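Only one protein chain is missing; all other protein chains are in place.
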Amino acid sequence: MSWEAVIGLETHVELSTRSKMFCGCPARFDAPPNTNVCPVCLGLPGALPVPNREAINRIIRIGLALNCSVTGRSVFHRKNYFYADLPKNYQISQFDLPVCVDGYLDVGGDHPGRVGIERVHQEEDTGKSTHMGGDGRISAAEYSLLDFNRSGVPLVEIVTRPDIRSAAQARAYAQELRLLVEALGVSDARLEEGSIRFDANVSVRPGPEAPLGTKVEIKNMNSFRSLERAVAFEIGRQTACLDGGERIVMETRHWDEEAGVTRGGRTKEGSSDYRYFPDPDLVPLELDQDWKDEMAALLPELPARRRSRYEGMGIDPAQAATLAGADVHLRGLFEGAVEAGARPQQAGNWVSGEVVAALRSSGRESLADSPLSGPNLARLLAMVEDSTLSGLAAREVLAGVLAGEGTPEEVASARDLLQISDAGVLEAAVEEVTADHTEEFARLCSGEQKLIGFFVGQVMRRTRGKADPKLAGRLIRERAGL
Amino acid sequence: MPIDIDIAHVARLARLRLSEEDLEAYGRQCRDLLEHVARIQALDTEGVAPTSHPFPMTNRFREDLVTPDSVLDRGEVLAQAPSTEREFFRVPPALEDD
Partner (left out) sequence: MAPFTVMGAARALRGGAVTSVQLAEQVLKRASMVEAQVHAYLTLDSDGLLQAAAEADEALASGGGRGPLHGIPIALKDNMATRGMETTAGSKILAGYHPPYDATAVVRLRRAGALVTGKTNLDEFAMGSSTENSAFGPTRNPWNTDRVPGGSSGGSAAAVAAGTAFGALGSDTGGSIRQPASLCGLVGAKPTYGAVSRYGLIAFASSLDQIGPLTHTVEDAAVLLDAVNGPDPLDATSYPGDLPRSDGRLGRGLEGMRVGVVSDLGGLEAVEPDVDASFRKMVAAMEREGARIVDASLPAAPHALSAYYLIAPAECSANLARFDGVRYGLRVDGATTEEMMSRSRAEGFGPEVVRRVLMGTFALSAGYHEAFYGQAQKVRTLIRRDFARAYEGCDVLVSPTSPTTAFPLGDRTEDPMSMYVSDVFTIPSNLAGHPAVSVPIGLDRRELPIGFQVMAPALGEPVMFQAAEAVEALAGFDTRAPYDPGFGLRGGVR
């Protein structure tokens, strides 16, 4: 039988506010263990939470960017469950009145589609458990060590409708969401550091009209690749189960990256009775139109819009997607170069190709505070266009500009890289190389056209790359009488 | 409404490890009390909004500022803990689905 996969994703995004969700501790957990803690985020007796306004602002912006409606009234609930790294043994979260509901995110690329967003709600993070002994696996650990620096860091949870139909589409959604969150500037949005975490709900059914199958929740995927692999594995596991006449058990499974499989845990009865109720320590949120308008005005250009704007400049879709997903400095460089007159496609190719490569070899992290400006890049590209610089020389000039040696013109002349376009000078060079390679020249003269490349190369060598290759080619051809 | 308490399940949810005898006694007491307080179900509350807070307040916030004075000294915090290791709190291993 052929099965249709039905997938929903729950995404936890850690907000990069200065302070935590409900207390004045720094929202940084890379500090030495248990140093960014206070009575509130340690759950000491008597401590009370006071919500961070900026965290709510950011949740609203995420919701708006996901085309959600912002609810008028929103309530903080307590979600009750015991866990050693959850200091109060309840998490302040939201239940029936989240900040945002009913949105969508369009996913493009090879798996286009519209993924419905059910809700966007506030949460707080837990502390961090390190499982000791038993090679670090939770199931075999001898004991655990707790660090509460992360406890209370603001989280937003984004829950999709079960609209995703393949592992690849799940990945595409996740990547698009990360771009969006990054564009909003609300989170560090780094998967490897856990500032974005995905859980997937996966079920399969015989066809689009069939009722939803039993769903399984998968956790512990910390890259886009592992998300895609885990979902694909789980779809395969479930269809094999069903084909073999077995039934799917509702459970939470953990992705084992090394083994490439999902594993079920010991499922404890009744552990999902969270006994939600409104947190009596907190009062409701009233999200009026002024507040929503204020947040809407702060929304930057979002990735999907930016992509179509770039395509509108005449850039091919793949390049537009790459550029739109590039960091803010690379994008600024690109847009600055175009503004200064560079051809968009050429500027795009250079920014995502040569500039990224040059950055990498220069050892720089990003273009922040770099001397390479949009106008600089535009001038460099113009010099390539009018043959003042060869492609090779232009890359060297780029490195020089990045290293702070001056404008492209200054670097090119200081490094003696300006192209030789003077026919008289090149004529002499052509004469010399043909004299050095009489045999090849004779074959060229007899019509062996492919040797032109060889002679152009020789001229380039002799001029240390400065010759205008087009002009050199023309002169060689003339000399050979072709 | 009939009140059917699985007191062992409730005790597990509340992380209270009680003896069989105690469970039985608490179950009986809770049932008695709940039968008494269940009388409120007879009240007509059709269309009545719940009060979760005596003052109808909304939007109480703090600004996004770090308050270094409220951050605690680690030594003082760990001194209260029943078990620590280096700069961490220490606990027995968790079950996976805890």
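Labels A and B are assigned to the chains in the order they are written; within every chain, residues are numbered from 1.
Note that contacts are C-beta pairs under 8 Å (C-beta built on N, C-alpha and C of every residue); 3 or more make two chains touch, one makes a residue touch a chain.
Here the structure is a predicted model, which means the values were calculated and not measured.
Asks: For the full complex, which residue in A:E246, A:D273 or A:E478 touches the chain that was left out?
Replies: If we include the chain that is not displayed, A:D273 is the one touching it.
Asks: At which residues does chain B meet the chain that is not included here?
Replies: 1, 5, 7, 10-18, 26, 29-30, 32-34, 36-41, 43, 45, 48-55, 57, 60-62, 70, 72-73, 76-77, 79-83, 89, 91-95, 98
Asks: For chain A, which residues touch the unseen chain?
Replies: Listed in rising order, the touching residues are 39, 42-51, 78, 80, 82-84, 87-90, 144, 146, 273, 275, 277, 280-283.
FYI, only the chains that are shown with their structure count from here on.
Asks: Return the distance between the CA-based centres of chain A and chain B, expressed in whole Å.
Replies: Computed value for the inter-centroid distance: 39 Å.
Asks: Which bits of chain B are touching chain A when the two form their complex?
Replies: My answer: residues 9, 12-13, 15, 52-53, 55, 57-68, 70-72, 74, 77-78, 85-98.
Asks: Note which residues of chain A are touching chain B in the complex, please.
Replies: The touching residues are 17-19, 23-26, 32-40, 42, 50-56, 73, 75, 82-84, 89, 129-131, 134, 138-139, 141-148, 252, 254, 265-271, 273, 275, 278, 280, 282-286.
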